[in-house]
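Only one protein chain is missing; all other protein chains are in place.
Labels run A, B and C following the written order; every chain starts at residue 1.
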Amino acid sequence: MSGNEQVATEPPGALAPPERHVEELERVVIRFVGDSGDGMQLTGSEFSRVIARAGNAFATHPDYPSEIRAPTGTLFGVSGFQIQFAANRVFTSGDAPDVLVAMNPAALKTNLGELARGSVLLVNSGAFTAANLARAGYASNPLEDGSLDSYRLIAVDISLLTARALAGSGLSKKEADRCKNYFALGLMLCLFGRPIEGEIADVAERFAHIPRFAEANVTALRAGYGFAEASELFASTFEVRAAPPQPGTYRSITGNQATALGFVAASELSATPLFLGSYPITPATDILHELTTLRNFNITTFQAEDEIAGICSAIGAAWGGHLALTTTSGPGMALKTEALGLVTMLELPLVIVNVQRAGPSTGLPTKTEQADLLQALYGRHGECPIPVIAARSPADCFDAALEACRIAVKYMTPVILLTDGGIANAAEPWRVPDVASLPRIEVKYRTEADGFAPYARDEFLARPWVTPGTPGMEHRIGGLEKDFLSGNLSHDAQNHQRMVEVRAAKVAGIAAELPPLVVDGPDAGELLVVGWGSTWGAIAEARRQAEAAGIAVAHLHLRHLNPLPADLDEILARYRTILVPELNLGQLSRLLRERCLREVQTLHKVQGRPFRVSEILARIKAISAGAEHE
Amino acid sequence: MSGNEQVATEPPGALAPPERHVEELERVVIRFVGDSGDGMQLTGSEFSRVIARAGNAFATHPDYPSEIRAPTGTLFGVSGFQIQFAANRVFTSGDAPDVLVAMNPAALKTNLGELARGSVLLVNSGAFTAANLARAGYASNPLEDGSLDSYRLIAVDISLLTARALAGSGLSKKEADRCKNYFALGLMLCLFGRPIEGEIADVAERFAHIPRFAEANVTALRAGYGFAEASELFASTFEVRAAPPQPGTYRSITGNQATALGFVAASELSATPLFLGSYPITPATDILHELTTLRNFNITTFQAEDEIAGICSAIGAAWGGHLALTTTSGPGMALKTEALGLVTMLELPLVIVNVQRAGPSTGLPTKTEQADLLQALYGRHGECPIPVIAARSPADCFDAALEACRIAVKYMTPVILLTDGGIANAAEPWRVPDVASLPRIEVKYRTEADGFAPYARDEFLARPWVTPGTPGMEHRIGGLEKDFLSGNLSHDAQNHQRMVEVRAAKVAGIAAELPPLVVDGPDAGELLVVGWGSTWGAIAEARRQAEAAGIAVAHLHLRHLNPLPADLDEILARYRTILVPELNLGQLSRLLRERCLREVQTLHKVQGRPFRVSEILARIKAISAGAEHE
Amino acid sequence: MNDRLDCSKESVAVSLTRKDFESEQDVRWCPGCGDYSLLAQIQKLLPQLGIARENFAFVSGIGCSSRFPYYMDTYGMHAIHGRAPAVASGLKLARPELSVWVVTGDGDALAIGGNHFIHAIRRNIGLKIVLLNNRIYGLTKGQFSPTTELGEKTKTSPYGNIDRPFSAAALALGAGATFVARVVDTDLAQLGPILARAAAHPGTAFVEVLQNCIVFNDGAYAALTDKKQRDELRLVLEHGQPLRFGSNGERGIRLAGLRPEIVSVAGAPGVPEGEGVALSELAVHDESDPHGSLAFLLAQFAAPEFPLPLGIFRAVAAPAFEDMNAAIEDTARQQRGAGDLASLLAGGDTWTVA
Partner (left out) sequence: MNDRLDCSKESVAVSLTRKDFESEQDVRWCPGCGDYSLLAQIQKLLPQLGIARENFAFVSGIGCSSRFPYYMDTYGMHAIHGRAPAVASGLKLARPELSVWVVTGDGDALAIGGNHFIHAIRRNIGLKIVLLNNRIYGLTKGQFSPTTELGEKTKTSPYGNIDRPFSAAALALGAGATFVARVVDTDLAQLGPILARAAAHPGTAFVEVLQNCIVFNDGAYAALTDKKQRDELRLVLEHGQPLRFGSNGERGIRLAGLRPEIVSVAGAPGVPEGEGVALSELAVHDESDPHGSLAFLLAQFAAPEFPLPLGIFRAVAAPAFEDMNAAIEDTARQQRGAGDLASLLAGGDTWTVA
């Protein structure tokens, strides 16, 4: 495939090279971009599915506007979906795309900047009308003015070809036009040499309730595929071999789905009913959607009037013996902090999920960030210790949710689980675990009245869980300071000190049972990259690439942010330089500085976007180069 | 005055020593304790007034139950008032009392533990009835069972003597009994050799609206004084010389009063109307009370439906060009955090006062603590920097309020002002400042439309203050991320990073203009005690006492907690040991560790009470002893 | 501990007494506070309900009134300011078999907690909400509340209150309340029976108790409790009965269209012969009026124009939220089968690697 190819509605002529060949690639990044109405999210996930079925590893990242349906053709109405796939383990959805599929001028304009020269640019030329060009602010048509010369441009009038393919289908012009994303999908499947049969079956199923759309979409898909093949549209097609991963059943899963499933599993594994009190907020709402649908399980979901009622209802349910949750994002988290104080005093189990988004205030609601870490640790009045854990990838949300529940019920404590918009909506393959292999979560309600004291503690400093309805143990709890044993309110000075200390000790004590930290890479040396949460993929990949480039670098990723693991100091001490990449201004960095009293380098990014691997890699290289120069 | 004196209703006999003499003291701590209904707060403040008038320095500390009117005679219904006075500068209300005035058995029981052996114990023996003893849980009468032998006990049947003095006054028995606090006051004035004329005039004035009470209280006061004198009740009386302080007009002021006056002054000095949006909460409510009464100034107070509306209404008023405030305490602070994010985005001036109380949750609402520091710094989602300052003493609240307003309007930013229950209700003498000497606060609303951009910044990175109603500059602001100049909403990735950074830089930049830190004591050496907020008095006094005992120790007290002053690192580096006493589990300690990457020793106390000087002194001595042993 | 264990479900109907509901904690309200009366009435009522002691839960917010749960020897939670209805809603959804009570104040329920109050009522969730309305913030020592009357001087309205008060009953009706009652703290004749009706009501039952705060708002209801005046000032509501008041029922409410007017009742003692209107012309109280407009009208009545209505304004049947919630689970199971974790995890689109 060479230079600049211009293809209109007919099979390519002179410009097409005489022979097609197959380029084999280790990994590929594709970005689908178009108008919000162009169905790019659907195209992207359908494509992922095909990829997944073939046994490739992948990671995806959707990027859509905060407007529900922005006016057609505008720059702010552009919706995107990026996927990286490879033979084996894929850590991120990729930095810059290798292939950009742009469905209109606005999409081209907003995304071209990230496309490396020489990459494949597939464009729906039919959308490059005067009106659309104007809306996108193009003075001249980039398909014609030579400004795209340095890309491998393939311009196809997808609009027209789709319309032609559907002529006679009985669909209105507008309806037919909506099928063009399947035409584009067809093109891409051809480009990557994937069969379309599975996808055809899927489309048929997905649109089963509206048969004429099912049919039309299948037609468009076939037309796209057929057109690409017949026209020899692509000078070369690509192949990304699949190296089968660990045997098992796989599915694609987003972070929000995995979080929801983790909670269902926790409920089943502890034989404890689940209660979710929540108020919708982007990007956390999908967890509520998911669990609301699963009411055939032992689950109650309650859409409260606000976030305060969300957490308070969950506290009521926790008191009533349910495995209680509340899910939210930044602004909602702010509203829950008073109740977090209450539940810390009550010492009832509760999991609070904060799917972080870009702040402060309303910020950039659909964009990602990791800037709520210090809030999770310190965002309450008084000494109010709460365990904090974070998930590192979409699939990891499942394990993180289980871990949060485990700590909550074992220690009778609220637990904050941090995920973020980046992993919440991104998807990756997940090996479906065998239920029998999942660890049970032990829940014991106390029913024995003899010797009962509401605030007597076990060896983990947890108090007993006694639910209303249990005979013989009626007692009162509340947010005022309470007596060390009876839980009755106490104004005693020494008692207050003792209670403040025991609450702190209980949470600090969790560190004692955490498994040893695992470092990827050399276990001592020049550089340790420490991360938490969703930066995992980018750091892991950067480390891999650095290693491949001959730079020894280690990577430590923290699940537990409060308490920090006991062996942390010792591990950090083994490296000369500590680098902490974060999607904030350096919050974990502060914790590490405070904890270990040593310099750490921060790499921060606050752009509403995940790290690119290259950004981390560049810093690793710079540090490594600097070290050599010393 | 010797041993154990038992005095009933008659002048003392055999046990009284033959001669009275005057003991001269440098400083004295008196604690008045009694039932909530016994009027101890009033007695205490009246006594302070007499002390003040004589030119003594003093500091007071009230300590009352959270119940409004607890049942008579119960342990939890005990109300106390402590005063320390001295010739010159008094830093705290004192550790253990030298004189304890106990009006009933419950008061004796709850306070005796803090009285050093050999101290004076003045007791109203008339209240030691069987019923009251039982309510206080005394098996036998401590006045009779010898358990008080090691104190200088003076038992006076104040109840009976007051009743006798008021026989024929026409007051009911109950009414007459309420005057016994004035009888006690009379006793104390005699003990300390103070004239009662001024007080008599005051009582007359205070009760002017109920003349029969005015008269009765004066009678009781005289009776108490006369009884003590005539009966030669006290073997010796005490004298605490007054060393006149700086010339000027003085008044007694509590922290909440000073805070309120500081804001009125800021409003007058900036010629900007004041707006307070608030919701009542202990111990902050008095600021609202105070300002509500002062509506003859250019002040609007708005008692909102909750804390969220309190701050949001203040945001609205700030937008409208008012010098806007919201006042609250811990739980209310928690509720304001979402709106703090908004106002950080809006970049409007706003002062948020958190009168800290013991937490977490409802905690101990009437008790003090300093555990909201990290919340003030980090308690918001996203990167949301807000300047934080703290007041160190009741009178200092005035200056701190002025400083908060100055920063808010200069930098167009919210500012958090931390005080606490300890200083909010405590009183000390305050030299009334000359209004002309107070610094003006410059407020400029922009009215010039030419070249206007809502988020253009001046050299301090502050944006212009344009209030609705100004022609030609209509624009929109909000909580979504905004364009660097126009303030219109912007989803641009780089713009977000730039805005996050500029907001951080603006707040960090305040450090540049802070005056050099002042260290009390040696400017380098073994030990520096670093404090913030209300611990100032106890640390300063401990330092003074250490110095007197030959231990060189320095004291640095921080007004600015965010940003920390620029010269902090350099100062800390000059001392081998840093000790940070805090009424929390070590929050400033964390900030210092993180900032300076060095060990600091923490001395923490979380008992709902201020530090005792002795607690800090002991630690200073231990450190000094340890250093010698090294 | 042993006598406590007596109170198991089986033995409850016979064995419980008022004493069983008194906790060991000293009651810490001011002597003479109206809250004592409610406490006594509730402690008297509960043993009569045939519910095991452990199945009662009292939830409160913050305020003098909100100390209530401490004094009940039942399960209790003294939560945070204004949030009791939300906590209680979670508990009730989790454990619908419990008898869940919310005890709150005018500040707690109507100031900071206004939103949860109206939403609990809107949903008609099975909570008994008892609001001790002393028209003042007691615990924080005397600021005006959302029910303080216009012009009242309080610590935060030294020049007279300018915040128009809510009618708690009107607000509840506006939110769709299915049970609304109002009663004076010391009126034992009404208090007990109304609480009993509230306890039996499915869905949210709201009872406003006019409670005297002797410290910060003493005498707010003095006229209503004063035997000499009260009959002229209060209108006792009885379902199916004409709206009459006065010591001899000599006055009543007639509706001209929707506008109420006070009339004399012909033939009643003290009404001159030939004067007054026939009893049959008076409006008749109807708790079950489907649109609640009579209740709403009555909820607007206030001195000095009208006597203050006391009793049950409204009591209508509507599905309780917790029952509808339980039904969802059935629907879900019908539609999707009982939940099975293994197939859920393997759900969606899977592929297998051998």
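Simple rule for what comes next: contacts are C-beta pairs under 8 Å (C-beta built on N, C-alpha and C of every residue); 3 or more make two chains touch, one makes a residue touch a chain.
Fair warning: this is a prediction, and the values are worked out from it, not measured in the lab.
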item: Omitted-chain contact residue, chosen from B:469, B:516 or B:550; value: B:469
item: Per the touch definition above, residue among B:33, B:90, B:187 or B:261 touching the missing chain; value: B:261
item: Touch with the omitted chain, as defined above, among C:16, C:118 or C:271; value: C:118
item: Selected from C:86, C:136 or C:171 as touching the chain missing from the view; value: C:171
item: Touching residues (missing chain, whole complex) on chain A; value: 66-72, 74, 76, 279-282, 285, 288-289, 292-293, 295, 301, 303, 305-307, 331, 361-362
item: Contact footprint on chain C, counting only the chain that is left out; value: 112-115, 118-119, 122-124, 146, 159-160, 162-167, 170-176, 255, 257-260, 283-284, 286, 289-294, 296-297, 300, 318, 321, 324-325, 327-328, 331-332, 335
item: Residue numbers in chain B that touch the chain omitted from display; value: 49, 52-53, 55, 202, 244-253, 261, 264-265, 268, 273, 275, 277, 293-300, 302, 304-306, 308-309, 312-322, 324, 338-339, 341-342, 346, 432-435, 449-450, 467-480, 488-489
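In this text, only the chains that are shown with their structure count from here on.
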item: Rounded Å distance, chain B centre to chain C centre (Cα mean); value: 40
item: Distance between the centres, which are taken as Cα means, of chain B and chain A, whole angstrom; value: 48
item: Whole-Å separation of chain centres (CA-atom averages), chain A against chain C; value: 46
item: Shared-contact residues (touching 2 or more other chains) in chain B; value: 66, 76, 331, 361-362
item: Contacts with two or more other chains, residues of chain C listed in rising order; value: 62, 78, 80
